[in-house]
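A protein chain is absent from this complex, but the other protein chains hold their places.
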Amino acid sequence: MREGSREEQTPGTWRTAGAVLRKDLLLELRGLDTLPAMVLFAIVTFVIFHFGLNQATIAGQEAAGVLTVTLLFAAMLGINRLFVAEREQGGFDAFLLAPVDRSALLIAKATALFLFLVVLEVVAVPAFGLLLLGPSLGPRLPGLIAVLALGDVAFAVIGTLVSAIAVQTRARDLIGPIIGLPLLLPALIAVARGAGPLLAAQGSGSPPGKWVAILALYDVVFALLSYAVFDFLLED
Amino acid sequence: MDPHPAIELRGLVRHFGERTVLRQVSVSVPAGATLAVLGRNGAGKSTLLRILATLLRPHAGEVSVLGEPLPRQAWAVRGRLGLLAHEPLLYRDLSGRENLGYHARLHGIAPRRVEDVLDAVGMRERADEPVRQLSRGMVQRLAICRTILHSPRVLLLDEPLANLDPAATELVAPLIGRASGATRVLTSHDPRAALAEADLVLGLEGGRAAFVTSPDRVEPAALERLYA
Partner (left out) sequence: MMYGRGLRGLALATAFTITVAFALVFFYAPLDANQGFIQKIFYIHVPLAITALCGFVFGGVLGAIHLRTGDRKWDIRSYVAIHMALIFGVGTLFTGTIWAKASWGHWWVWSDPTLTSFLIVMLLFATYQPLRFSIEDPERQSRYASVFAIVCGAFVPLNFLAVRLAQAYVHPRVLTLTGGNLPGSMRLTLLVSMVGIALLYVTLWKYEMAAKSTRMQVRALRRLLLGEDSVAPPKRSAAPS
């Protein structure tokens, strides 16, 4: 016995997503436990890389790799915490009892995660430019922002899906990363390879089009897939 | 007066893996009436409430609430149900007002209503403190606010008076008691209190309906067996 066809996506979906997003941002502002940890983790990781690689500065593909991997692992911290309040304080039930389109939860959470990643990068990328990067960051920034933005969409969509799966399991902090990291590997490759030429010593200002296209394709496919399966994760 | 029953269960079955939690439960609750569900822990009371709340799907049998069959039409009836569960379903780091504001937005209710319900349970002054700082009785009152915020026609109450002192119990009576006029399904650990409130009694034993009668016709022996 299944629930009947989902009601059409009404304007209510976006308003509902807005209500959930607003609640999540309020909770984060109030508690401030996720975002500062992500930022701190990223900066500490840069320092670790400095000592691990034993180089004064890095550039090109190496720099892109370090930056992307660090952002990915910091994103994992955020992903792990995304649905914890829902699970522990009855937020799922509260949402499921309301007469709303359930995809709104996916949209709201993915948007929240995306915003967290943007804030993370606003701090972490300049820090990276300061601590590790050889060439100056300024002229490369627009291209880098484009690549990172597309990468963030991938991280946000897949992160939300994986987080929703993981939060209902017993080993939730472990399941999230072990499923999420392989799924995000293609996105990681695309971001790193897209940013590599940008961060090279004689780098150009625009990222290679191929990688941008791959990232965009990846984003679209997984956004659609997540939208299709998300309801099944919520119902009982 | 609506002639159709507000809640109708026919042969309801629900499993958990290989174990059967609810077994062929049938009962019909007229509009505006109160059904008391009695039984031991693990008899299936909370599961029954969650199915009525559309949080769980029935595995077999027919369930209809306010004329809508579940789970097919669950989306149509969701906004008219109110569930008061074991957990208050409130975020501990937000205030009572913020929590209720969130629920109001989810249900499409005007913000003024939040103030009205806070007044009705006497929580206006402490509505801006984070929920984690409130006593259990106050949290229960806020949970009751959340339950009735959208003026539901059907109330599903799991131990509604837990943690409430007599004064608070009196305050909430018009909201979730008989006077509310809603069709109610309630469970309670205290069979006598539940019987006093009920128009109809369902006794659950191991997931099966041991009896379905009016309160004055409940045999003491049957009641004892339920809790033995």
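When the chains are written out, they are named A and B in that same order, and each has its own residue count from 1.
In this text, a residue touches a chain if its C-beta (ideal position, glycine included) is under 8 Å from a C-beta of that chain, and two chains touch if they have at least 3 such contacts.
Predicted, not measured: the structure shown is a model, and the values here were computed from it.
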Not-displayed chain touches, in the whole complex, chains A, B
Touch assignment to the omitted chain, from A:L26, A:A146 or A:I165, lands on A:I165
Subunit B residues touching the chain left out here are 15-20
Contacts from subunit A to the absent chain lie at residues 1-2, 161, 165, 168-171, 175, 178-179, 182-183, 185-186, 189-190, 193, 210, 214, 218, 221-222, 225-226, 229, 232-233, 235-236
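Here is the rule we use: only the chains that are shown with their structure count from here on.
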Subunit A to subunit B, mean C-alpha position gap in Å, rounds to 39
Listed in rising order, subunit B residues that touch subunit A in their complex are 53-59, 71-75, 78-79, 81, 83, 85, 87-94, 98, 102-103, 105-108, 130, 146
Seen from subunit A, its contact residues with subunit B in the complex are 1-4, 6-7, 12, 15-16, 19-20, 22-23, 26-27, 30-31, 85, 89-91, 93-100, 235-236
